[in-house]
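Complex shown without one protein chain; remaining protein chains in place.
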Amino acid sequence: MKRLAKTTALTLLKIIVVFYTIFPFYWAIVSSFKSGAALFSVNFFPAIDLTNYRDLLTNGNFLRNILNSAIVAVSVVTLSLIFAITSAYALGKMKFRGRGIVLAGILGASMFPQIVVLSGLFGTIRWLGLYNSLGSLVLSYMIFSLPFTVWVMTSFIRQIPAELEDAARMDGCSTWAMIWQIYFPLLAPALASTGLLAFIASWNEFLFALTFTLSDTVRTVPVGLALISGSSRFELPFGTIMAASVIVTVPLILLVLIFQRRIVSGLTAGAVK
Amino acid sequence: MTHLLPRKEKPMADLSLTNVRKAFGAFTVLHGIDLKIEDGEFVVFVGPSGCGKSTLLRAIAGLEEISGGDICIGGQVVNHIAPAERQIAMVFQSYALYPHMDVYKNMAFGLKFAKIPKDEIDRRIRKAASILKLDAVLDRKPGALSGGQRQRVAIGRAIVRQPKVFLFDEPLSNLDAALRVNTRIEIAKLHRELGATMIYVTHDQVEAMTLADKIVVLNTGRIEQVGTPLDLYHAPANLFVAGFIGSPAMNLIEARVDTVGGGNLQLSAGEQKVTLPYSGPAVAAGAAVTIGIRPEHWIPGDGPSVKIEGTVDLVEHLGETSIVYLRLADGQMITVRYPGDIFCAAGDRFVAEAPVAAVHLFDDAGQAMLGRRSGPAYGILGQEFRAR
Partner (left out) sequence: MDHRTPAGLFDLAYVLSSKSRETATISIYARQQLVDFQDVGYGSAVAMLVFLMISLVAAVYIQLTKIRLISE
């Protein structure tokens, strides 16, 4: 009896959690098919009307925003992973004085809220002449993607047995070849998952994107989305915004589904013993 | 089986270590190692864990920078030469195969860096694979291989490099007992076939005794003794080697010199008196010495013998041998191993007898005082074998 109550409570809790996380997205999809006054009537299964989507996809700015987001996110991921794997090699495999301090420093840097670095970063970006360009976003996003990727990669690279590197040295492998021909393939699953997280974070970032870009042509999707305005000052085009949200979320879901298959553990099985 | 390299083309691969030292900070691991290894020799480094044997091997490989001294391979000082250019190959304890490459690529990896032409790489790999019976698994990744196959891939990766010197770092310790014996025999065969110089690190004295032309016993970063397996067994230079080589370990009985003279030493161990013929350097009466007798040498012979009396503590019957643990009057324990069965029980009085020719003697510094000893001869058997 007690057991039944426990199971029921647990199931109920699961339903609530799933509802809490899925429903907003479902509601966004539903709303994206509506327009005008229909938005404010509760209807869980409206007819599928793609007007909002057609409007968005013929709107040059929105497509441009998506392209910008993609450029920024891909650049951030690529650069972060290159820096992360090389730093991780140094921090995880080489012995030098102050290694602990460097690691602690990197972790400390990841604790800064974005707002703390905003003013300093703003000055730096102006000074570099990157204001209102995609470069400003790539640079600033690396601030939060690097500490995370470096830490994760360092802990992964430490688990790779030292004898593997010894064997590669005996085979005449240089440090550079070691990183790219031994560690890079072995770390591929970890790279895929951390890269994915860095991609999502860059794709969703709002504060820096809002502050460092000005014109429509360099805006990324989150800012573009927030600034979508209706036909009059007093009407917020929720239908269009919801359609945009759905379009923006789809790539993330696809990426997760694709990489889920590639994030296989146990690639290193059989390396030793 | 064919030779990978015709012997006449084989480069000279002798190796000499001169005063090789290694320290990690204030902690010294190797205190000046001097060693010569001849071309084609199979040398085994043995010693307890932490004795520096692996560090010495890694120093030869070039994986550890040495703090002093010289390492010469084939007459060339290699102290500052990168591991890959020392013309050596190493087989690691954990095999250290590249998990993301198939067997073929694992073996080709080093050759690629050495800029060896593709068809030559292919030829060498096919040959090594056929010697090691790996033909069928060349396209498999290490994860899909058995332990024994992984071990052979690791050896194959070394063979294709055609090195002057092979280094093995406890290569059998991850295999189960049956496979270990097989692989040991394979390695011995490989050494015969290739005629290459091999250095092998192990803590297993059976591997050392069976494989080695020459054994190097290391302890706390120093060489205790270098010699053939039988040298170490019959003429251990000191207490450490005496206790380390042989299983069960040699009985070491503390004693005192009573009188010297007439070509004899009178010793007493507790109440027991022992007389040994002696013609070595002068010994003072009253000096502390250690008597060493191997458990398997307590077999009475025809000549003069040493008798020790004790109480049986425990008897173990192993079928082919029986092991009797004796407690002497002063509390010291000795182990006696007899071929076949022995009929005694705990609490019995027991007199163990060994020929004086099998008795080792060490001075209070632990150095051997007598020359080469010989165990009791299983006369008839030995002669019969020799006659055939």
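Note that the chains are named A and B in the order they appear, and that numbering of residues resets to 1 at the start of each chain.
Simple rule for what comes next: a residue touches a chain if its C-beta (ideal position, glycine included) is under 8 Å from a C-beta of that chain, and two chains touch if they have at least 3 such contacts.
Quantities reported herein were computed from a predicted structural model and do not represent experimental measurements.
> Could you tell me which displayed chains border the chain that was left out of the figure?
Result: the unshown chain touches A.
> Return the single residue from A:Ile22, A:Ile82, A:Val116 or A:Ala162 that touches the missing chain.
A:Val116
> In the full complex, which of A:Leu10, A:Ile82 or A:Ala104 touches the chain missing from this view?
Result: among the candidates, A:Ala104 touches the missing chain.
> With the full complex in mind, choose from A:Ser87, A:Thr211 or A:Thr240 the residue touching the hidden chain.
A:Thr211
> I need the residue numbers on chain A that touch the omitted chain, in ascending order.
Interface with the chain not displayed, on the chain A side: 99-100, 103-104, 107, 110-120, 122-123, 144-145, 148, 197, 200-201, 204, 206-207, 210-211, 222, 226.
Keep in mind that, in the parts below, only the chains that are shown with their structure count from here on.
> Take the average of all CA coordinates in chain A, do the same for chain B, and state the distance between these two points in whole angstrom.
Chain centroid spacing, chain A to chain B, equals 57 Å.
> Flag every residue of chain A that touches chain B in the complex, lowest number first.
161, 163-164, 166-173, 177, 182, 185-186, 266-273
> Residue numbers of chain B touching chain A in their complex, please.
Result: residues 58, 61-63, 82-85, 88-90, 92-100, 109-110, 113-114, 141-145, 147, 150, 157, 174 of chain B touch chain A.
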